[in-house]
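Every protein chain except one is present and positioned as in the full complex.
Moving on to chain A:
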Amino acid sequence: MMPNRTALKAALLGSALAMSSAAFAQEIKIGFNGDLSASPSAQSGQAGVLGIQAAIEDINAAGGVLGRKLTLVVRDDLSQPPKSIQNMSDLIDNEKVVAVLGPTNSGNALAWKHIPNQKKNPSIGCIGSATDITKPATANAENYMYRVSMVDRAQVAGLIAYTKNNPAIKNVGFLVETTGYGQGGLKDLQELAEAKGLKPVATEKFGVNDTDMTSQLNKMKSAGADAVLVWAQGTPIAQLVRSMEKINYFPVTLTSWAADNASFFDTAGKALAEKPIFMRTITEDRTPKQQQLFDRLAPKMASKSAFSFAAHCYDALMITAAAIKQAGSTEGPKMREALDNLQAPVEGIMKTYNKPFSASEHEALTAADYRWTHWKDGKLVTYTDDVVKALKPTDFTQ
């Protein structure tokens, strides 16, 4: 741990210098810090970098920002929190980037979210979805953490809204895995359900490597649950639907977006993969703008289902550029002010962003921007039924 601490001290001392000298550089440097090689989610990181590169090409082709070209500095954090922290200091102090995009893993963002705030260097997340990433350290603290991606809590709000507004659902049960991801989801589920007056008839947990969840499902069944809200990673959700088949119990199954993973589809098998309904930012019914970017990046993209991250990261870079333009400067505090109050609309891949952020709202995408999704014939397509059609934005309040 010693080298890290000394590095951090040196970094703190150097931060003032970093700020002033960055302004004299010819090119404006943007950083990316995230897993590109070490975990299954590395594919999401790779897609994110492709999206940022595409956005930078487009901006530079149009003359850059403040008359200067943008460049990208990429750091792989191997999904390890200590490495990710080190990368942040390296990017901000040594490379003198004006903003950092990423990371791939939520846990790493939570490990270093104090750094952008201390160094007054904006961070725009475009992959990780943990609710707490963009929360300020204290109620009115200056907050440099922004996001253009899904948010766990907003997804939960969507699932609860669906449950609440479906007259066919009488009893709901919660099923979560025992990891930090599952427990975080359970906390959101319980808080939002209580706020909406929804009371689960049972709450069950399972291990991330479990291969048989029939015991938990039998308890759900005997409690009379006709819908289950599931918060887990892709493979355990697959094992869950496989266990449902064993006891022939198929309640309405609403899950976290992890069900969009290829590993979920392969483990569940083609027929069972069609059971869960979940929220996602992009389905395969793409808008023309999304299709355009997809066609441009497809040859370089290893996993097609990771395309959503390319789109998020493209938009995150566009919003960053707009903030620099409005601030007329690459100084962190000025960029933060501009981000919190962007005047001109930003044309993105996901949508056109009108004032995406404010002092209190640091999420550019909210539940109203999400799409209901399910697997159909091996493809992620938009899901719709009468309940989905009748949902109004006010139903998603958190």
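In this text, a contact is a pair of C-beta atoms (placed from the backbone, for glycine too) under 8 Å apart; a residue touches a chain by one contact, two chains touch by 3 or more; residues count from 1.
Everything that follows uses one rule, which is that contacts and distances are computed from a predicted model.
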Its UniProt record identifies the chain omitted here, from "Branched-chain amino acid ABC transporter permease", "NADH-quinone oxidoreductase subunit F", "Anti-sigma factor" or "Putative repeat protein (TIGR01451 family)", as "Branched-chain amino acid ABC transporter permease"
Out of A:Ser215, A:Gln292, A:Thr352 or A:Thr397, the sole contact with the unshown chain comes from A:Ser215
Missing-chain contact, candidates A:Thr71, A:Gln118, A:Asn165 or A:Thr178, resolves to A:Thr178
Out of A:Gly180, A:Gly224, A:Gly269 or A:Pro393, the sole contact with the unshown chain comes from A:Gly269
The missing chain sits against chain A at residues 38-40, 42, 178, 204-207, 209, 211-216, 218-219, 222, 235, 242, 245-248, 262-263, 266-267, 269, 302-303
